[in-house]
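Note that this complex is displayed minus one protein chain, with the remaining chains in position.
A and B are the chain letters, set down in written order, and residue numbers restart from 1 in every chain.
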Amino acid sequence: MDPKGPVGQGNRQIIVDATLIMLFIVVPTILLALWMGWRYRASNTKAEYLPYWSFSGRIEAVVWAIPILVIMFLSGEIWIGSHKLDPFRPLESDQKPVEVQVVSLDWRWLFIYPEEGVASVNELVIPAGRPVHFSITSSSVMNTFFVPQLGSMIYAMNGMVSQLHLQADQPGEFRGISGQFSGDGFSDMTFKVRSLPADQYAGWVSATRGAGPVLDQTAYAGLTHQSRDTRPFTFGAVQPDLFNAIATRQAPPGPGPVAQYGRETTPASGEN
Amino acid sequence: MSDIVPASAEAVQRVREDPHRLGHRAHGEGAPVMGAGHGETGPANSRIIVGYGFWIFLLSDIVMFSAFFAAYAVLMNATAGGPTGRELFELPRVAIETGCLLLSSFVCGLSFAASVAKNRMWTQIFLLITGLLGAAFLYLEIDEFIGFAAQGATPQRSAFLSAFFSLVGLHGAHVFVGLLWLGTMMAQVQAKGFSRMVQHRLLCFNLFWHALDIIWVALFTVVYLMGAAT
Partner (left out) sequence: MFGKLSWAAVPLHEPIPMITSVVVILILLGVIGWVVAKGHWRYIWDEWITSVDHKRIGIMYILLGAVMLVRGFADAIMMRTQQAAAIGESAGYLPPEHYNQIFSAHGTIMIFFAAMPLVIGMMNYVMPLQLGVRDVAFPTLNSVGFWLTAAGALLVNISLFVGEFARTGWLPYPPLSETTYTPGVGVDYYLWAVQISGIGTLMTGVNLVTTVLKMRAPGMSYLRMPMFCWTTLASNLLIIAVFPILTATLAMLTLDRYFGFHFFTNEAGGNQMMFVNLIWAWGHPEVYILVLPAFGIFSEIFSTFSGKPLFGYRSMVAATLFIVVVSCMVWLHHFFTMGAGPAVNTFFGIASSVIAVGTGVKIYNWIFTMYGGRVRFEVPMLWSMGFLVTFVIGGMTGVLLAIPPADFVTHNSMFLVAHFHNVILGGVVFALFAAIEYWFPKAFGFRLHPGWGKAAFWFAFIGFWVTFTPLYILGLQGMTRRLQHINYPEWAPMLYLSVFGVAILVVGAACQVIQLVVSIRDRDKLRDVTGDPWDGRSMEWATPSPPPMFNFAVIPNVEGEEAYWGIKTRAIETQRLGPEPVYKPIHMPLNSPVGVITAFFASVTGFALIWHIWWLVILGLVCAFAGFVWFAWRDIHEFEIPAEEVARIDRARRAARRAILERLAREQGKPA
(Lines give C-alpha, C1' and ligand atoms only; values in the text may rest on other atoms or scores of the structure.)
Protein backbone atom coordinates (compact mmCIF):
# COMPACT_ATOMS: atom_id res chain seq x y z
CA MET A 1 0.00 0.00 0.00
CA ASP A 2 2.88 2.26 -0.72
CA PRO A 3 2.54 2.74 -4.46
CA LYS A 4 5.40 4.06 -6.57
CA GLY A 5 3.66 4.50 -9.89
CA PRO A 6 0.46 5.80 -11.47
CA VAL A 7 -1.22 2.39 -11.75
CA GLY A 8 -0.56 1.52 -8.13
CA GLN A 9 -1.83 4.92 -7.07
CA GLY A 10 -4.99 4.37 -9.11
CA ASN A 11 -5.55 0.98 -7.48
CA ARG A 12 -5.06 2.43 -4.04
CA GLN A 13 -7.31 5.38 -4.70
CA ILE A 14 -10.14 3.06 -5.67
CA ILE A 15 -9.68 0.87 -2.60
CA VAL A 16 -9.68 3.89 -0.32
CA ASP A 17 -12.70 5.51 -2.00
CA ALA A 18 -14.76 2.33 -2.03
CA THR A 19 -13.89 1.55 1.58
CA LEU A 20 -14.92 5.01 2.69
CA ILE A 21 -18.21 4.82 0.78
CA MET A 22 -18.98 1.49 2.37
CA LEU A 23 -17.82 2.41 5.86
CA PHE A 24 -20.26 5.29 5.68
CA ILE A 25 -23.04 2.73 5.66
CA VAL A 26 -21.38 -0.23 7.40
CA VAL A 27 -20.48 1.51 10.63
CA PRO A 28 -24.00 2.84 11.30
CA THR A 29 -25.39 -0.59 10.46
CA ILE A 30 -23.21 -2.31 13.03
CA LEU A 31 -24.03 0.32 15.62
CA LEU A 32 -27.72 0.01 14.84
CA ALA A 33 -27.54 -3.77 15.24
CA LEU A 34 -25.81 -3.51 18.60
CA TRP A 35 -28.12 -0.76 19.82
CA MET A 36 -31.21 -2.69 18.72
CA GLY A 37 -30.10 -5.77 20.61
CA TRP A 38 -29.28 -3.71 23.69
CA ARG A 39 -32.42 -1.59 23.65
CA TYR A 40 -34.79 -4.52 23.29
CA ARG A 41 -32.97 -6.95 25.59
CA ALA A 42 -35.42 -9.08 27.52
CA SER A 43 -34.55 -7.51 30.87
CA ASN A 44 -35.38 -4.01 29.66
CA THR A 45 -39.10 -3.97 30.41
CA LYS A 46 -39.26 -0.25 29.74
CA ALA A 47 -38.87 -0.79 26.01
CA GLU A 48 -42.13 -1.31 24.17
CA TYR A 49 -43.02 -4.87 23.21
CA LEU A 50 -44.61 -5.37 19.80
CA PRO A 51 -45.01 -9.14 19.56
CA TYR A 52 -46.78 -9.05 16.19
CA TRP A 53 -44.98 -6.16 14.51
CA SER A 54 -43.29 -7.58 11.46
CA PHE A 55 -43.91 -5.25 8.58
CA SER A 56 -43.47 -1.61 7.70
CA GLY A 57 -43.60 -0.50 4.11
CA ARG A 58 -41.46 2.51 4.83
CA ILE A 59 -38.70 0.54 6.48
CA GLU A 60 -38.81 -2.02 3.68
CA ALA A 61 -38.40 0.71 1.12
CA VAL A 62 -35.46 2.14 3.03
CA VAL A 63 -33.68 -1.17 3.54
CA TRP A 64 -33.92 -1.99 -0.14
CA ALA A 65 -32.97 1.54 -1.13
CA ILE A 66 -29.83 1.83 0.98
CA PRO A 67 -27.89 -1.08 -0.51
CA ILE A 68 -29.18 -0.32 -4.00
CA LEU A 69 -27.97 3.28 -3.77
CA VAL A 70 -24.58 2.26 -2.41
CA ILE A 71 -24.16 -0.33 -5.13
CA MET A 72 -25.20 2.15 -7.81
CA PHE A 73 -22.59 4.51 -6.53
CA LEU A 74 -19.98 1.76 -6.50
CA SER A 75 -21.06 0.60 -9.95
CA GLY A 76 -19.99 3.97 -11.27
CA GLU A 77 -16.66 3.45 -9.59
CA ILE A 78 -16.41 -0.03 -11.10
CA TRP A 79 -17.27 1.22 -14.57
CA ILE A 80 -14.80 4.06 -14.57
CA GLY A 81 -12.08 2.16 -12.73
CA SER A 82 -12.30 -0.93 -14.94
CA HIS A 83 -11.84 1.14 -18.04
CA LYS A 84 -9.26 3.53 -16.69
CA LEU A 85 -7.09 0.89 -15.06
CA ASP A 86 -7.55 -1.80 -17.67
CA PRO A 87 -4.17 -3.56 -17.77
CA PHE A 88 -4.29 -3.68 -21.56
CA ARG A 89 -4.68 0.10 -21.88
CA PRO A 90 -1.49 2.10 -22.61
CA LEU A 91 -0.54 4.73 -20.04
CA GLU A 92 -0.67 8.36 -21.01
CA SER A 93 2.85 9.63 -21.43
CA ASP A 94 4.90 11.67 -23.85
CA GLN A 95 7.56 8.98 -23.84
CA LYS A 96 7.53 5.83 -25.88
CA PRO A 97 6.99 2.82 -23.60
CA VAL A 98 9.72 0.25 -23.03
CA GLU A 99 8.80 -3.15 -24.44
CA VAL A 100 9.39 -6.05 -22.06
CA GLN A 101 8.37 -9.63 -22.77
CA VAL A 102 7.86 -11.70 -19.66
CA VAL A 103 7.94 -15.48 -19.51
CA SER A 104 7.16 -17.25 -16.26
CA LEU A 105 9.29 -20.35 -15.82
CA ASP A 106 9.27 -23.08 -13.16
CA TRP A 107 10.06 -21.16 -10.84
CA ARG A 108 11.82 -18.11 -12.25
CA TRP A 109 11.02 -15.15 -14.39
CA LEU A 110 12.52 -14.39 -17.77
CA PHE A 111 12.47 -10.83 -19.07
CA ILE A 112 13.21 -10.24 -22.74
CA TYR A 113 13.87 -6.72 -24.04
CA PRO A 114 13.17 -7.18 -27.76
CA GLU A 115 14.16 -3.67 -28.79
CA GLU A 116 17.39 -3.68 -26.81
CA GLY A 117 18.16 -7.31 -27.69
CA VAL A 118 18.98 -8.35 -24.17
CA ALA A 119 17.31 -10.57 -21.59
CA SER A 120 17.54 -11.16 -17.89
CA VAL A 121 16.38 -13.75 -15.42
CA ASN A 122 14.86 -12.82 -12.07
CA GLU A 123 15.81 -9.18 -12.36
CA LEU A 124 13.69 -6.58 -14.07
CA VAL A 125 15.42 -3.31 -14.85
CA ILE A 126 13.25 -0.44 -16.03
CA PRO A 127 13.77 3.27 -16.59
CA ALA A 128 12.03 5.53 -14.05
CA GLY A 129 9.32 7.86 -15.27
CA ARG A 130 8.77 5.99 -18.53
CA PRO A 131 5.86 3.60 -19.11
CA VAL A 132 6.65 -0.06 -19.58
CA HIS A 133 4.58 -2.34 -21.78
CA PHE A 134 4.71 -5.96 -20.65
CA SER A 135 3.66 -8.88 -22.85
CA ILE A 136 3.31 -11.87 -20.59
CA THR A 137 3.15 -15.60 -21.18
CA SER A 138 4.10 -18.77 -19.37
CA SER A 139 6.43 -21.62 -20.23
CA SER A 140 4.38 -24.11 -18.26
CA VAL A 141 1.79 -23.52 -15.53
CA MET A 142 -0.21 -20.45 -14.55
CA ASN A 143 1.39 -17.62 -12.62
CA THR A 144 0.57 -14.00 -12.13
CA PHE A 145 3.07 -11.27 -12.75
CA PHE A 146 2.83 -8.86 -9.85
CA VAL A 147 4.91 -5.95 -8.62
CA PRO A 148 2.78 -4.79 -5.66
CA GLN A 149 4.21 -1.30 -5.44
CA LEU A 150 3.67 -0.60 -9.13
CA GLY A 151 0.09 -1.91 -9.18
CA SER A 152 -2.08 -4.33 -11.14
CA MET A 153 -1.20 -7.98 -11.60
CA ILE A 154 -2.09 -10.19 -14.53
CA TYR A 155 -1.98 -13.90 -15.31
CA ALA A 156 0.78 -15.56 -17.26
CA MET A 157 -0.65 -18.50 -19.20
CA ASN A 158 0.87 -20.90 -21.65
CA GLY A 159 -0.18 -20.33 -25.24
CA MET A 160 -1.62 -16.91 -24.47
CA VAL A 161 -0.19 -13.41 -24.19
CA SER A 162 -1.55 -10.95 -21.65
CA GLN A 163 -0.68 -7.28 -21.66
CA LEU A 164 0.13 -4.98 -18.79
CA HIS A 165 1.19 -1.36 -18.66
CA LEU A 166 3.04 -0.11 -15.58
CA GLN A 167 5.26 2.78 -14.72
CA ALA A 168 7.63 3.59 -11.85
CA ASP A 169 7.70 7.29 -11.08
CA GLN A 170 10.95 7.34 -9.15
CA PRO A 171 14.15 5.30 -9.16
CA GLY A 172 14.11 2.58 -6.55
CA GLU A 173 14.02 -1.13 -5.84
CA PHE A 174 10.77 -3.06 -5.64
CA ARG A 175 9.72 -6.64 -5.11
CA GLY A 176 8.18 -8.68 -7.83
CA ILE A 177 6.32 -11.88 -7.08
CA SER A 178 4.05 -14.48 -8.58
CA GLY A 179 0.52 -14.16 -7.29
CA GLN A 180 -0.68 -17.59 -8.36
CA PHE A 181 0.47 -20.79 -6.75
CA SER A 182 2.56 -22.70 -9.26
CA GLY A 183 4.15 -25.65 -7.49
CA ASP A 184 6.77 -26.51 -4.94
CA GLY A 185 9.16 -23.65 -5.75
CA PHE A 186 6.43 -21.03 -5.64
CA SER A 187 7.53 -19.27 -2.44
CA ASP A 188 10.85 -18.25 -3.91
CA MET A 189 9.54 -17.29 -7.29
CA THR A 190 10.39 -13.65 -6.66
CA PHE A 191 12.31 -11.14 -8.69
CA LYS A 192 13.92 -7.80 -8.07
CA VAL A 193 12.66 -4.73 -9.88
CA ARG A 194 15.22 -1.95 -10.28
CA SER A 195 13.93 1.34 -11.52
CA LEU A 196 16.86 3.43 -12.77
CA PRO A 197 17.15 7.01 -14.05
CA ALA A 198 17.14 7.14 -17.85
CA ASP A 199 20.93 7.46 -18.27
CA GLN A 200 21.73 4.63 -15.86
CA TYR A 201 19.16 2.46 -17.64
CA ALA A 202 20.86 3.10 -20.94
CA GLY A 203 24.15 2.24 -19.26
CA TRP A 204 22.72 -1.05 -17.97
CA VAL A 205 21.50 -1.98 -21.44
CA SER A 206 24.82 -1.34 -23.11
CA ALA A 207 26.73 -3.13 -20.35
CA THR A 208 24.48 -6.15 -20.69
CA ARG A 209 24.46 -6.30 -24.47
CA GLY A 210 27.14 -8.58 -25.78
CA ALA A 211 28.08 -9.81 -22.33
CA GLY A 212 27.03 -13.27 -21.27
CA PRO A 213 25.39 -16.08 -23.24
CA VAL A 214 22.91 -15.87 -26.11
CA LEU A 215 19.26 -16.67 -25.45
CA ASP A 216 18.12 -18.97 -28.23
CA GLN A 217 15.77 -21.97 -28.37
CA THR A 218 18.34 -24.25 -26.79
CA ALA A 219 19.18 -21.87 -23.97
CA TYR A 220 15.47 -21.35 -23.42
CA ALA A 221 14.83 -25.10 -23.24
CA GLY A 222 17.45 -25.20 -20.50
CA LEU A 223 15.63 -22.49 -18.58
CA THR A 224 12.31 -24.30 -18.65
CA HIS A 225 13.55 -27.05 -16.33
CA GLN A 226 12.35 -26.72 -12.76
CA SER A 227 14.79 -24.75 -10.67
CA ARG A 228 14.75 -23.04 -7.32
CA ASP A 229 17.91 -21.10 -8.07
CA THR A 230 16.86 -17.48 -7.63
CA ARG A 231 20.13 -15.75 -8.58
CA PRO A 232 19.66 -13.20 -11.34
CA PHE A 233 21.72 -13.27 -14.52
CA THR A 234 21.54 -11.77 -17.98
CA PHE A 235 21.79 -12.72 -21.62
CA GLY A 236 23.76 -10.54 -23.96
CA ALA A 237 21.75 -11.38 -27.06
CA VAL A 238 18.33 -12.78 -27.84
CA GLN A 239 17.14 -14.84 -30.78
CA PRO A 240 14.50 -12.67 -32.48
CA ASP A 241 10.94 -13.94 -32.29
CA LEU A 242 11.75 -16.28 -29.45
CA PHE A 243 8.87 -14.85 -27.41
CA ASN A 244 6.48 -15.48 -30.28
CA ALA A 245 7.66 -19.06 -30.53
CA ILE A 246 6.99 -19.53 -26.81
CA ALA A 247 3.60 -17.86 -26.87
CA THR A 248 2.40 -19.84 -29.87
CA ARG A 249 3.59 -23.12 -28.35
CA GLN A 250 6.28 -23.65 -31.02
CA ALA A 251 8.87 -23.86 -28.28
CA PRO A 252 8.13 -26.91 -26.15
CA PRO A 253 6.48 -26.22 -22.77
CA GLY A 254 8.30 -26.76 -19.50
CA PRO A 255 8.87 -30.46 -18.88
CA GLY A 256 7.74 -30.50 -15.24
CA PRO A 257 9.45 -32.50 -12.53
CA VAL A 258 12.21 -34.84 -13.59
CA ALA A 259 12.48 -36.67 -10.29
CA GLN A 260 9.79 -36.63 -7.67
CA TYR A 261 10.11 -34.90 -4.37
CA GLY A 262 9.02 -36.44 -1.15
CA ARG A 263 7.41 -39.75 -0.69
CA GLU A 264 5.58 -40.28 -3.95
CA THR A 265 7.26 -42.88 -6.11
CA THR A 266 7.95 -42.18 -9.75
CA PRO A 267 5.00 -43.10 -11.93
CA ALA A 268 7.06 -45.73 -13.62
CA SER A 269 4.64 -48.61 -14.03
CA GLY A 270 3.57 -49.47 -17.55
CA GLU A 271 -0.05 -48.75 -16.84
CA ASN A 272 0.54 -45.08 -16.70
CA MET B 1 -51.61 -31.46 15.79
CA SER B 2 -55.16 -31.14 15.02
CA ASP B 3 -55.04 -29.06 18.16
CA ILE B 4 -55.21 -26.06 15.89
CA VAL B 5 -58.04 -23.63 16.32
CA PRO B 6 -58.54 -20.44 14.34
CA ALA B 7 -56.45 -17.68 15.80
CA SER B 8 -57.52 -14.51 17.49
CA ALA B 9 -59.47 -11.61 16.10
CA GLU B 10 -56.58 -9.37 16.98
CA ALA B 11 -54.34 -11.17 14.54
CA VAL B 12 -56.94 -10.91 11.80
CA GLN B 13 -56.94 -7.18 12.41
CA ARG B 14 -53.21 -7.11 11.89
CA VAL B 15 -53.49 -8.78 8.53
CA ARG B 16 -55.68 -5.91 7.42
CA GLU B 17 -53.05 -3.38 8.42
CA ASP B 18 -50.71 -5.09 5.98
CA PRO B 19 -52.97 -5.38 2.95
CA HIS B 20 -50.43 -6.99 0.66
CA ARG B 21 -49.28 -9.26 3.45
CA LEU B 22 -45.65 -8.38 2.93
CA GLY B 23 -45.02 -9.06 6.58
CA HIS B 24 -45.03 -12.41 8.26
CA ARG B 25 -48.05 -12.02 10.45
CA ALA B 26 -50.96 -14.04 9.35
CA HIS B 27 -51.95 -16.16 12.28
CA GLY B 28 -55.41 -14.89 11.81
CA GLU B 29 -56.01 -16.17 8.32
CA GLY B 30 -57.29 -19.49 9.53
CA ALA B 31 -59.37 -21.75 7.42
CA PRO B 32 -60.72 -19.28 4.86
CA VAL B 33 -57.33 -18.76 3.24
CA MET B 34 -56.69 -22.44 3.22
CA GLY B 35 -59.72 -22.96 1.11
CA ALA B 36 -58.83 -20.09 -1.16
CA GLY B 37 -57.23 -22.12 -3.87
CA HIS B 38 -53.71 -22.59 -2.50
CA GLY B 39 -54.08 -26.19 -3.48
CA GLU B 40 -51.88 -27.23 -0.60
CA THR B 41 -53.35 -30.57 0.22
CA GLY B 42 -50.41 -32.19 1.92
CA PRO B 43 -47.74 -34.55 0.59
CA ALA B 44 -48.24 -35.75 -2.96
CA ASN B 45 -48.65 -39.46 -3.71
CA SER B 46 -45.59 -41.58 -4.20
CA ARG B 47 -45.95 -41.89 -7.97
CA ILE B 48 -45.77 -38.13 -8.36
CA ILE B 49 -42.91 -37.80 -5.90
CA VAL B 50 -40.86 -40.49 -7.64
CA GLY B 51 -41.49 -39.09 -11.09
CA TYR B 52 -40.85 -35.54 -10.00
CA GLY B 53 -37.62 -36.40 -8.20
CA PHE B 54 -36.36 -38.37 -11.16
CA TRP B 55 -37.24 -35.55 -13.47
CA ILE B 56 -35.17 -33.16 -11.34
CA PHE B 57 -32.30 -35.62 -11.52
CA LEU B 58 -32.62 -35.65 -15.30
CA LEU B 59 -32.44 -31.87 -15.33
CA SER B 60 -29.17 -32.03 -13.44
CA ASP B 61 -27.95 -34.64 -15.90
CA ILE B 62 -28.76 -32.27 -18.72
CA VAL B 63 -26.75 -29.57 -16.94
CA MET B 64 -23.81 -31.98 -16.90
CA PHE B 65 -24.21 -32.57 -20.62
CA SER B 66 -24.37 -28.85 -21.20
CA ALA B 67 -20.95 -28.47 -19.56
CA PHE B 68 -19.59 -31.00 -22.06
CA PHE B 69 -21.42 -29.18 -24.86
CA ALA B 70 -19.77 -25.95 -23.73
CA ALA B 71 -16.37 -27.61 -23.72
CA TYR B 72 -17.03 -28.95 -27.21
CA ALA B 73 -18.02 -25.51 -28.45
CA VAL B 74 -14.84 -24.00 -27.01
CA LEU B 75 -12.56 -26.69 -28.40
CA MET B 76 -14.34 -27.27 -31.71
CA ASN B 77 -11.65 -25.59 -33.74
CA ALA B 78 -8.70 -26.73 -31.62
CA THR B 79 -7.79 -29.52 -34.00
CA ALA B 80 -4.05 -29.03 -33.55
CA GLY B 81 -3.45 -29.97 -37.17
CA GLY B 82 -5.39 -33.23 -36.77
CA PRO B 83 -8.54 -34.31 -38.57
CA THR B 84 -11.58 -32.06 -38.42
CA GLY B 85 -15.18 -33.04 -37.98
CA ARG B 86 -15.86 -32.41 -41.62
CA GLU B 87 -13.22 -34.94 -42.63
CA LEU B 88 -14.44 -37.56 -40.19
CA PHE B 89 -18.20 -37.53 -39.87
CA GLU B 90 -20.28 -39.86 -42.03
CA LEU B 91 -23.79 -38.51 -41.91
CA PRO B 92 -25.56 -41.61 -43.32
CA ARG B 93 -24.28 -43.72 -40.44
CA VAL B 94 -25.30 -41.11 -37.93
CA ALA B 95 -28.72 -40.91 -39.55
CA ILE B 96 -29.19 -44.66 -39.01
CA GLU B 97 -28.05 -44.27 -35.38
CA THR B 98 -30.56 -41.48 -34.91
CA GLY B 99 -33.28 -43.59 -36.44
CA CYS B 100 -32.51 -46.49 -34.09
CA LEU B 101 -32.61 -44.27 -31.05
CA LEU B 102 -35.78 -42.39 -31.94
CA LEU B 103 -37.55 -45.59 -32.85
CA SER B 104 -36.47 -47.21 -29.61
CA SER B 105 -37.88 -44.26 -27.74
CA PHE B 106 -41.21 -44.72 -29.52
CA VAL B 107 -41.27 -48.43 -28.71
CA CYS B 108 -40.32 -47.59 -25.14
CA GLY B 109 -43.43 -45.41 -24.98
CA LEU B 110 -45.48 -48.37 -26.25
CA SER B 111 -44.03 -50.55 -23.51
CA PHE B 112 -45.10 -47.99 -20.96
CA ALA B 113 -48.62 -48.04 -22.34
CA ALA B 114 -48.59 -51.82 -22.11
CA SER B 115 -47.32 -51.67 -18.53
CA VAL B 116 -50.08 -49.28 -17.55
CA ALA B 117 -52.52 -51.82 -18.98
CA LYS B 118 -50.58 -54.44 -16.96
CA ASN B 119 -50.06 -56.55 -20.06
CA ARG B 120 -46.92 -58.48 -19.27
CA MET B 121 -46.32 -60.05 -22.67
CA TRP B 122 -46.47 -56.86 -24.71
CA THR B 123 -44.53 -54.94 -22.08
CA GLN B 124 -41.75 -57.47 -22.35
CA ILE B 125 -41.82 -57.54 -26.14
CA PHE B 126 -41.69 -53.77 -26.44
CA LEU B 127 -38.95 -53.52 -23.83
CA LEU B 128 -36.95 -56.13 -25.73
CA ILE B 129 -37.30 -54.20 -29.00
CA THR B 130 -36.31 -51.01 -27.19
CA GLY B 131 -33.20 -52.75 -25.89
CA LEU B 132 -32.27 -54.22 -29.24
CA LEU B 133 -32.58 -50.86 -30.96
CA GLY B 134 -30.51 -49.27 -28.19
CA ALA B 135 -27.88 -51.97 -28.58
CA ALA B 136 -27.83 -51.41 -32.33
CA PHE B 137 -27.28 -47.72 -31.73
CA LEU B 138 -24.46 -48.48 -29.36
CA TYR B 139 -22.89 -50.93 -31.80
CA LEU B 140 -22.94 -48.36 -34.59
CA GLU B 141 -21.43 -45.75 -32.32
CA ILE B 142 -18.62 -47.98 -31.09
CA ASP B 143 -17.94 -49.07 -34.66
CA GLU B 144 -17.72 -45.41 -35.64
CA PHE B 145 -15.24 -44.74 -32.82
CA ILE B 146 -13.10 -47.69 -33.85
CA GLY B 147 -13.14 -46.44 -37.41
CA PHE B 148 -12.01 -42.99 -36.28
CA ALA B 149 -9.23 -44.48 -34.20
CA ALA B 150 -8.05 -46.45 -37.22
CA GLN B 151 -7.66 -43.16 -39.09
CA GLY B 152 -5.53 -41.84 -36.25
CA ALA B 153 -8.37 -39.75 -34.86
CA THR B 154 -8.06 -40.79 -31.23
CA PRO B 155 -9.08 -38.53 -28.33
CA GLN B 156 -5.38 -38.04 -27.59
CA ARG B 157 -4.83 -36.49 -31.01
CA SER B 158 -6.32 -33.05 -30.36
CA ALA B 159 -8.48 -31.10 -27.94
CA PHE B 160 -11.30 -31.16 -30.49
CA LEU B 161 -11.25 -34.94 -30.58
CA SER B 162 -11.02 -35.10 -26.77
CA ALA B 163 -14.19 -33.04 -26.52
CA PHE B 164 -15.92 -34.98 -29.28
CA PHE B 165 -15.21 -38.40 -27.82
CA SER B 166 -16.18 -37.28 -24.31
CA LEU B 167 -19.46 -35.71 -25.33
CA VAL B 168 -20.61 -38.47 -27.63
CA GLY B 169 -19.09 -41.11 -25.38
CA LEU B 170 -20.91 -39.73 -22.36
CA HIS B 171 -24.18 -40.14 -24.20
CA GLY B 172 -23.15 -43.63 -25.23
CA ALA B 173 -22.32 -44.46 -21.60
CA HIS B 174 -25.79 -43.31 -20.63
CA VAL B 175 -27.29 -45.60 -23.26
CA PHE B 176 -25.19 -48.46 -21.91
CA VAL B 177 -26.37 -47.82 -18.35
CA GLY B 178 -29.91 -47.58 -19.71
CA LEU B 179 -29.51 -51.04 -21.29
CA LEU B 180 -28.35 -52.52 -17.98
CA TRP B 181 -31.32 -50.91 -16.30
CA LEU B 182 -33.64 -52.17 -19.02
CA GLY B 183 -32.41 -55.74 -18.58
CA THR B 184 -32.99 -55.48 -14.85
CA MET B 185 -36.48 -54.11 -15.40
CA MET B 186 -37.38 -56.93 -17.74
CA ALA B 187 -36.26 -59.43 -15.13
CA GLN B 188 -38.31 -57.59 -12.51
CA VAL B 189 -41.43 -57.49 -14.63
CA GLN B 190 -41.03 -61.23 -15.23
CA ALA B 191 -40.40 -62.06 -11.58
CA LYS B 192 -42.65 -59.57 -9.80
CA GLY B 193 -45.30 -58.52 -12.25
CA PHE B 194 -46.57 -54.98 -12.01
CA SER B 195 -46.12 -54.05 -8.38
CA ARG B 196 -46.24 -50.40 -7.42
CA MET B 197 -42.45 -50.19 -7.19
CA VAL B 198 -41.93 -51.83 -10.57
CA GLN B 199 -44.35 -49.41 -12.17
CA HIS B 200 -42.55 -46.45 -10.62
CA ARG B 201 -39.28 -47.73 -11.98
CA LEU B 202 -40.73 -48.25 -15.42
CA LEU B 203 -41.92 -44.65 -15.32
CA CYS B 204 -38.43 -43.45 -14.40
CA PHE B 205 -36.87 -45.64 -17.06
CA ASN B 206 -39.15 -44.12 -19.64
CA LEU B 207 -38.24 -40.62 -18.57
CA PHE B 208 -34.56 -41.54 -18.75
CA TRP B 209 -34.81 -43.09 -22.19
CA HIS B 210 -36.69 -40.12 -23.61
CA ALA B 211 -34.21 -37.69 -22.04
CA LEU B 212 -31.40 -39.53 -23.85
CA ASP B 213 -33.31 -38.89 -27.05
CA ILE B 214 -33.57 -35.20 -26.34
CA ILE B 215 -29.86 -35.02 -25.66
CA TRP B 216 -29.12 -36.97 -28.81
CA VAL B 217 -31.14 -34.58 -30.92
CA ALA B 218 -29.06 -31.69 -29.57
CA LEU B 219 -25.90 -33.69 -30.04
CA PHE B 220 -26.76 -34.74 -33.58
CA THR B 221 -27.44 -31.13 -34.49
CA VAL B 222 -24.52 -29.44 -32.76
CA VAL B 223 -21.83 -32.04 -33.32
CA TYR B 224 -22.67 -33.86 -36.52
CA LEU B 225 -24.79 -31.55 -38.63
CA MET B 226 -22.95 -28.36 -37.74
CA GLY B 227 -19.62 -30.18 -37.69
CA ALA B 228 -20.11 -31.62 -41.15
CA ALA B 229 -21.30 -28.30 -42.51
CA THR B 230 -18.34 -26.19 -41.42
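By our rule, a residue touches a chain if its C-beta (ideal position, glycine included) is under 8 Å from a C-beta of that chain, and two chains touch if they have at least 3 such contacts.
These numbers were taken from a predicted model, which means no experiment stands behind them.
Shown chains touched by the hidden chain across the complete assembly: A, B. The residue from A:Leu34, A:Ala198 or A:Ala211 that touches the chain not shown here is A:Leu34. Contacts to the hidden chain, counted on chain A, fall at residues 1, 8, 10-12, 14-15, 18-19, 22-23, 26, 29-30, 32-34, 36-37, 40-42, 47-56, 59-60, 62-64, 66-68, 70-71, 74-75, 77-79, 81-89, 106, 140-142, 144, 146, 148-149, 151-155, 157-160, 162-163, 175, 177-188, 190, 249, 253-257, 260-267, 269, 271-272. If you put the missing chain back, the residues of chain B touching it would be 1-8, 21-31, 33-34, 38, 40-44, 48-49, 52-53, 56-57, 59-61, 63-64, 67-68, 70-71, 74-75, 78-80, 82, 155-160, 162-163, 165-166, 180, 184, 188, 191-192, 195, 197, 201.
In the analysis below, only the chains that are shown with their structure count from here on.
Centroid to centroid, with C-alpha atoms defining each point, chain A and chain B lie 44 Å apart.
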